[in-house]
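Note that one protein chain of the assembly has been removed; the remaining protein chains are unaltered in position.
For reference, chains read A and B in written order, and residue numbers begin at 1 within each chain.
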Amino acid sequence: MSFLQIEHVRKTFTTPEGGEVHALDDVSLDIQAGEFFVMLGPSGCGKTTLLRSIAGLEYPDSGMISVDGQRIDDIPAYERPVNTVFQSYALFPHMTVEQNIAFGLEMEKVSKEEIKQRVEFALAQVKLEGMAKRRPSQLSGGQQQRIALARALAKKPKVLLLDEPLSALDLKLRRGMQIELKRLQQETGITFVFVTHDQEEAMSMGDRIAVFKDGKIVQLDTPREIYRRPVNAFVADFIGETNLIEGSATETGIHLPGGGFISRNHIAPDCQFGTSGPVTVAIRPEDFELSENEGALKGTVRDVIFTGDSVRVHVLLDETEVVASLASYGVRVPDRGETIGLNPLEHSARTVAS
Amino acid sequence: MSKKHVKQLEGRPGQTSPLLALPTVIFLTIGIGIPILVTIIYSFLDRAEIGMGVKWHFNPTSYKSLFIIENLDGTTGFDSRWIKVLWNSFLYSGITTIVTAIFSIPIAMWIATRDENKRNILLAAVTLPFWISILIRTYGIRQIIDDNGPIGTIMHKLGYAHYHIIYTPTATLIGLVYVFLPFMILPIYSSAERFDFRMAEAAYDLGARRWTVLRRIVLPSIRPGIIAGIALVFIPALGSFLQSDMLGGGKTNMIANVIALNFGQARNWPFGCALSVLLIALTLGFVKLIQWIGKKSTGEKVSFI
Partner (left out) sequence: MTTSHTAPKRRRLVNLRNFPSFTAVSWGVLFFLYIPLAYVLFYSFNSSRIATIWQSFSLHWYSVTFHDPDIQRALSNSIKIAIGATIFSTFFAVIAALGLLRMKRAGSAFAWALIGAPLLIAEIVLAVGTLAFFRAVNIPLGLVAMTIAHTAFCIPFALIPIRARLGQLDNAPFEAAADLGANEVQILRRITLPLLAPAIISGALLAFAISIDDFITSFFLSGPGSTTLPVFIFGMIRSTVTPEVDAISSLLLLFSGVVLISSYVLNRRRR
């Protein structure tokens, strides 16, 4: 039995102009105990709304939410066994770090000594032992973030909800916090529900990812599966970078622009497509290799961009521009204006529903 | 002012010469500074033997007579009348401040949490009284609590005809609360409007109930507004004249009324001036106190203009 269960949750907002937004459109989800679950999707797809519905800060129009067998959608926020790390941190500016963390424990009428212990422990968990007496305004963004985390963790919630907690941090700090969050989750065994719109973050942290679009879950799977087997063009494009190329199917394979041709047994084996008509083919930039073979996609190099670990080559095939990401050493780097051929690695090209 | 002059003094672009402010400073010295000075000087002079004004003779008797009465037979005794007036002024202003704060906090929070259209209308509704003459508002509340007004009629019907509100200290208080209520609502509202409701959500999320959220999260956050409101209500209430005059029955029960009396019928300008000096001192003392409290509790300087 799943730990956090969301069933048929709907939430419709009325906009000031009188229109309707289906922020959550019949969402059902099962999240396992101790799982690091990531919700990913473009802006406005309903991630925050779902998280707030779990927290009790928003009430769904219909549906059911339960945690650990206990139905929670009919109890107020302050009685739910879940806690949130807010995107803006929402630290109380008039309280010290210590008081911020103690606040939630005071609400549970935990004894003074225990509060003291748990505050200390929470601060140690986020490695900010020395900051107890400071005010939030005297902390850096990264430190505030950790305090927000400590404040929620101190309550020992059954589920910890995190709404884009790292989005305000710079890249380096963010990487560090990603690792730390993952470690904390493993150490505490608490179920994390983590919202982000950064697919890289989602991939690197999540045990499973739910990809949202327009209030619906489009795909729910492990990062690897989502990356390797996107269910449609939206997921393929949203998760990682993908070249979406329009081709036409034949009995033997798919014809692509630039005189390209991929035979059926070269395409990912789980992909099904017809014997005629247009198809969309998804090929990851890193799945291209330079090739002189017949059937390679031939085109003119428009740009060559060195990014450090790779060289990105923009190639114009007839009307379609594709990007190939080649290793930055060991292979010949083409020049601008040169005509080259690109070949997808075996079983890497996929057909996707558009 | 010559262009050359402006140029010499320029700091940053667009920065105009401080000398531009000179005419204002001179005017205010005449219109505000000197009257205060004259008040202070007059308070140390003798009253004129006949009519209004003063006699140019140094005599701190006005201050003495704040506490001491000189009987007709030449003996002196302790006089509690003026101390009582001072005490009343403080008491009424204090009660007014507390009562207005108690009612303003809910309405300010309530308005701040309405959606935008409703908020604008409600804001206009509490701002409108600002633009209406205090005299007329005091008259309006007087008509309500008058014996022949709605309150009086209801009391009469209920058989309490012998109770009167008008021309009692209660009437003065009702008038003060009525008149100064918007002065408390607006500053608290401007704090409440800035309150980040995510803070309250975080508190709910951590398990706090409504009253706890209100007490521990909302109130501390709107404290600057409350402090500003206290200053904006207490200071003018302390020097208020119309409410005790029109509602309290013209009994001289607040400082301003006694000052007016001494410049009117009583014709004791030096004593009126001494009371004025006292009122200035009390006000400035209160300002310092509020600034100290404000600095202590919010870390910011309370500014009065």
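Basically, a contact is a pair of C-beta atoms (placed from the backbone, for glycine too) under 8 Å apart; a residue touches a chain by one contact, two chains touch by 3 or more.
Fair warning: this is a prediction, and the values are worked out from it, not measured in the lab.
Colleague: Touch as defined at the start, partner being the missing chain; which of B:Phe44, B:Tyr167 or B:Tyr204 qualifies?
Modeller: Touching the chain that is not displayed is residue B:Tyr204.
Colleague: Go through chain B and note every residue touching the omitted chain.
Modeller: Touching the missing chain: residues 3, 6-7, 10-25, 27-36, 38-39, 42, 52-54, 103-104, 106-107, 109-111, 113, 122, 124-129, 131-137, 139-144, 146, 148-150, 178, 181-182, 185, 197, 200-201, 204, 210, 214, 235-236, 238-242, 246, 255-256, 259-260, 263, 269, 272-273, 276, 279-280, 283-284, 287, 304-305.
FYI, only the chains that are shown with their structure count from here on.
Colleague: Using mean CA coordinates as chain centres, what's the gap between chain A and chain B in Å?
Modeller: Each chain reduced to its C-alpha mean, chain A and chain B end up 57 Å apart.
Colleague: Give every residue of chain A touching chain B within the complex, in rising order.
Modeller: Residues 16, 55-57, 76-79, 83-84, 86, 88, 90-94, 103-104, 107-108, 151-152, 155 of chain A touch chain B in their complex.
Colleague: Can you tell me which positions in chain B touch chain A when the two form their complex?
Modeller: 115-116, 196, 198-199, 201-209, 212, 216-217, 220-221, 223
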